[in-house]
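Have a look at this one before I ask anything.
With one protein chain held back, the other chains of the complex are shown just where they sit.
Just so it is clear, A, B and C label the chains in written order, and each chain counts residues from 1 on its own.
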């Protein structure tokens, strides 16, 4: 009963497939690659990076403008001022744009600028926000809460589905454990588990999972090996200069190598 | 720098004291007792319970009308319809009312009806909501996120303080661990730790911490022993009939015994 | 079936009471205070400390000679050479001695020198060691594994009971969580939970739970408030000079104050 909408899908076991721009996510389609900086910092560098990422093989662009930060004194993103930059990136590169919203009001403001609305880990159980994106006709990328069980995560998806929006993409991004050497612990088992229990596409964000650039490539490969429907990675031209999340951002050069490697694994996946 | 507002207080080490109605929370004042049902279910039972709780020694009344529930199909509270009941309880019993809000819009709607605005565990890092209550001239009860570190919790308080509202009460309510026999694990150390690092009052919610009525009295006693500034407990006339959180609600009779016991510990606390 | 021995006791609900020297642990007896240094470092300082602790109100002396250390290059205790010092302390002060053993062979070597055999947190599921102390006619202090559920802990006790030794004292000493500001998180709920499920005495070790001297007194008070059958604390004359666990050791002066405070709480406990 709790999983009413997820259960409906269960009847014919047909996976949910989500189309955004020319890209398809889910089902038997090859895994998608979403890339971009943690935050949009300024127009020119964001555009240059987006063009380079497209060239390197990214199919969607991610970039934060409303940034949830642990401290009120950290850079909070460009906010509304960043939205036109997202639109420009979409227009110039053709890449659909994934960006996070933190409040129902931001959903309204950002509607025309964002192609996939990201609900971040801290807001996985922000129910009014889930209901707001549940009333949209655009896809939602629902990150797992960093201390949410898989049941709670699927029920958060159910909140969106129950409002009528069936375009939900789940995103595993690491859970909080006692291990201090990574920012979080990537729960790689979540991918096959979610596929056993629902027909929603699921992708993996190795950047937030580990918080360390050198671990991003192997974790991305692990994601493809367990049949994740895609990956989302943070890329920055100069990670050490980033206003947020520098330590976990890979460089463009590393991103190009990663795309090549992932394609090889993907072609053989069994 | 991150703890700018908390650090300001640090200079003279004077504890923040919060007055609401005739009750004072914090500093050297005796611990306060906040009690009530998880959710307001209907007017008559809520009023009867509130009167009985006051008689038994409660100084503030808690009762949820906007309820954050893991499943979209669980009882979500009476919402706006519950607010006049809260006002009536306050008028008839004289008890100030503590109730949770989930979104900035609800803060506006509920302003006249609620004396202390509770930010729940799932919303501890809902930054737009923290900012909304940060602009109020009423106290805020900030529950610890169930997987938040103490640093993150104090920074969430800092979000409220940074907006100008200095009336913040912290509430330890248990953290998520591997132990399955309690709903969460009460982090009793959080009380002395917070008192070492800030001058904000801190109370304990043993009901959500353990999720089992039989453990509520000993945990409440532990809270008083570590000099918590108060406790908040769920009480229900017939716990097994409750629409939410029945397993962790104590009965009125158990509440009366608990109040007596706490007073004895409190009188001697050293 | 799994809890066969614990269940036997369950029938008449009579608590297990353990006598060692003139001290009684468990049941309705007042909580006992076990104190001493983390490690015995040398004869003279150990004897002086033991005498002072007795004077201050300690009823049992704790001191490690076989020390389990995370690194092979840390001080590993005096080993066999420390055992005669334990015997001398017992003889001169009359305090029974609690000390840890790490292997069945050490149980044999240490038999004459130790009054209560401590099984440390890392060895809670060292089954051959549990069986070895299960064949003794002396009490065993079984610490909870730092990541053991209460069920697993009670089953570890059952291993000892199943060999015929019914003198088991449980010791809650904190569990591993994501919170970094304390060494572990004291699971204060474990005390009432264990008392609901077994008739074994249970004590609390606040020193290892928090790893910070300033938190030891409040946590010890919380332990007494939830009706722990005792506490075990690390005391060192000069904590900053200790060869192990200095940060969590309280001074003799702090110990004296703590004993006074605990007695006041205890006299009123309800």
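The definition used in the following text is that a contact is a pair of C-beta atoms (placed from the backbone, for glycine too) under 8 Å apart; a residue touches a chain by one contact, two chains touch by 3 or more.
None of these values were measured; they are calculated from a predicted model.
When the omitted chain is restored, the residue from C:61, C:113 or C:146 that touches it is C:146.
In the complete assembly, the contact with the undisplayed chain comes from A:151, out of A:55, A:80, A:112 or A:151. Although one chain is not drawn, the whole complex shows that of A:6, A:20, A:53 or A:191 it is A:191 that touches it.
Counting the whole complex, the residues of subunit C in touch with the unshown chain are 1-2, 4, 68-73, 102-106, 122-123, 125-129, 145-147, 152, 155, 158-159, 162, 176. One chain of the complex is left out; on subunit A, the residues touching it are 147, 149-151, 175, 177-182, 185-189, 191-193, 196, 209-210, 214-215, 218-219, 221-227, 260-261, 264-265, 267-270. Although one chain is not drawn, its touching partners on subunit B can still be listed: residues 147, 176-178, 180.
Keep this in mind: only the chains that are shown with their structure count from here on.
Centrality annotation: B (chain centre taken as mean Cα position, compared with the mean over all protein Cα atoms).
Note on chain placement: the centre of subunit A and the centre of subunit B lie 34 Å apart, centres being C-alpha means.
Centre-to-centre separation of subunit A and subunit C, using mean CA positions: 48 Å. Annotation for subunit A: residues 147, 176 touch two or more other chains.
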